[in-house]
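Just one protein chain is left out here, and the rest sit where they should.
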Amino acid sequence: MSPILSTSELSRHFGGVAALNLVSVAIEDKQVRSIIGPNGAGKTTLINAITGRLPVTSGTVTYLGQDITSWPIHDRVKRGLCRTFQITSVFKGLTAFENVRIARQAHKGGSLRLFASRGSLKQVTEDTWAILERVGLTDKALAPCSSLAHGDQRVLEVAIALAGGPRVLMLDEPAAGMSPTETDQVAKLISDLGREMAVVLVEHDMEMVMSISDRITVLHQGGIIAEGTPAEISDNEQVKDAYLGSEKWAPLVALD
Amino acid sequence: MAPAAGARKHNIKEALLFLAALGFMMALPMWLPNRFYIRLVNEIMIYGLLAMSLDVLLGYTGLLSFMHTSYLGIGAYITGLFLMHVAPGSLWLAILVAVAATMLVAWPVGWVQVRTGGLPFALLTLAFGMMYFTVAWKWYSLTGGDDGLMGMPRPDITFFGLTLASSGDSHAMYYFTLIVVAVCLLLTWRVIHSPLGAVLEAIRENEERAAFIGYDVRRYKLLGWMIACGLAAVSGSLFILYKGYVGPATMDAFAGAAVLMMVLLGGMGSLWGPFVGAAIFIFMQDYISTMTENWEIFVGAVVILLVLFMPKGVAGLGGLLSRGQKA
Partner (left out) sequence: MGALATVVDLILNSLVLGGVFLIVAIGLNIIYGLNRVMNLAHGSLYALGAYAGYTLVNLGGNFFLTLLFAPLVVGLVGLVIERVLISPMRARPMVYTLILTYGLMFVMDGCLKYFWGKETRFIAMPEFMTQTLSLGPVQYPVFRLVILLAIAAVMGGLMLMLGRTRMGVNMRAAADIPEMVSAVGVNLRMVQMGAFVLGCVLAGVAGALAGPLFTVYPVMGHGMLISSFVVVVIGGLGSLRGAIYAALLIGVVQTLAEFFITDLAMVLVYMMMALILVFKPRGLVGEGKFE
């Protein structure tokens, strides 16, 4: 099966520093692919380069058989390449409902109706409630987003991305700062989503990564040092070296 | 569903307020002591419309235009030129042509502006505004230069072939302005609450995220810009019909600051706020400029104080009192 999304020798330099160096990675449909690595390994840079937040220095990104390397962001999203952000990026002044609704409207169309009401887009409203239901935010839908707890805002991030009708969903540390209970819920959600679409997950919580990933790619200093199933990665000596001295690796050792 | 019901209740409240305000404005000339005050209120409505159009940009889309009066000026000049040189009697056609032509000017300028990003956008509005000002000031043969555009004919106000009054009559002009402004306000309300309005709001709240849910941000900013400039052009048509004259001072930097101050006074992000702001500003100007030559210092100082201590304006105070909408 050909991958739904792939990069070929993708590089991104900041000044003289290579944040990404010749990264080639292929993402399969309907799988959870985790990208791990120590801080500064280039995980977020990779997501930014794929989604168009950062222009690449060289290399290509191929999505659904097309070279999208220099596409504008919104065109990528319209084709189903959706993402969340490491630092929560929602529409703070709007309600949770409106956050998701506006994203759904982008996907479904109708934004150029100048003289209709927002509620007239019935399908959009219906879908919005379904998405909120799925992520468990129905009760808090009408609260202003800024009043939501941190964990709920992180979940809302995912809901907004889901509203875009993703075929590839890129999640940048979705569980950052969440309580253990919330983390479990989000892990379950991601795992389910991985059966419907391709999920690319950047995450520091190794327990979660090991339990829900189909494959794992390990980045170190901007390059790929290993790729494989969770079991293969946890046995990999090079990966252990890269993480040496980092506490983040501890859960993996415990898993052995 | 819950939000629909809440919104409906809110809409009914807003509709009642609107009708009350409209009724009050209809009756107002009866209480005004003389023609001077009728003209003053007329001017308030015109600048209120301009300030509201700026607020569509600033309060709803998050884009700052320093010289929004430019588009009032362009609308006014085009209305005047059309009435003088093309069709002296066609009031409605003149307004339509002015709006269309202003938008034709605003389109390429807006297109360049939205490509550059938030801060350069604001700086460019100032640069292009000065350009328009220079043209109005120096292109003597077309605009009358410093003297302004004079000798505009006074067309009759007609409605489907029915001649109602002359636009030279203060009372008739008052009601004409009131009706046009009310229609513009309703249309703007509709657009703000439409799916398009929702997109503009999202861009204001978080431009990057708006792109990452699939909106072509530049395109929607340009749409917001065009709507704002179209409304400003309507205010320009009303302006020259009311004054019978337009000069370059209408579009200078100070006039731009004045409109910005009206929006700030009224509070960003509400449609009625700018009208309140315009009323406060114009009454103040009328009162204070007769007493001091340093009106400029006063306006500047009030702008500074507003930004420092009352960034939400009068509408913000209202919001605090009733815990109603967000400003």
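Note that the chains take the letters A and B in the order they are written out, and that residue 1 is the start of every chain.
Everything that follows uses one rule, which is that a residue touches a chain if its C-beta (ideal position, glycine included) is under 8 Å from a C-beta of that chain, and two chains touch if they have at least 3 such contacts.
Predicted model only: the values in this text are computed from it and were never measured.
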Displayed partners of the chain not shown (whole complex): B
Among B:Leu16, B:Val86, B:Leu123 or B:Met150, residue touching the chain not depicted: B:Leu123
Omitted-chain contact residue, chosen from B:Val105, B:Ile240 or B:Leu260: B:Leu260
Sites on subunit B contacted by the missing partner chain, in the whole complex: 58, 62, 64, 66, 108-109, 112, 115-120, 122-124, 126-128, 130-131, 134-135, 138-139, 253-254, 257, 260-261, 264, 294, 296-304, 307-308, 311
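Here is the rule we go by: only the chains that are shown with their structure count from here on.
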Subunit A residues touching subunit B - in the complex, by the definition given at the top: 51, 53, 72-74, 77-78, 82-83, 85, 89-95, 97-98, 101-103, 105-107, 110-121, 125, 129, 141-142, 144, 160, 163-164
Contact set on subunit B toward subunit A in their complex: 1-4, 6-7, 187, 190-191, 193-199, 201-202, 204-206, 208-217, 220, 326
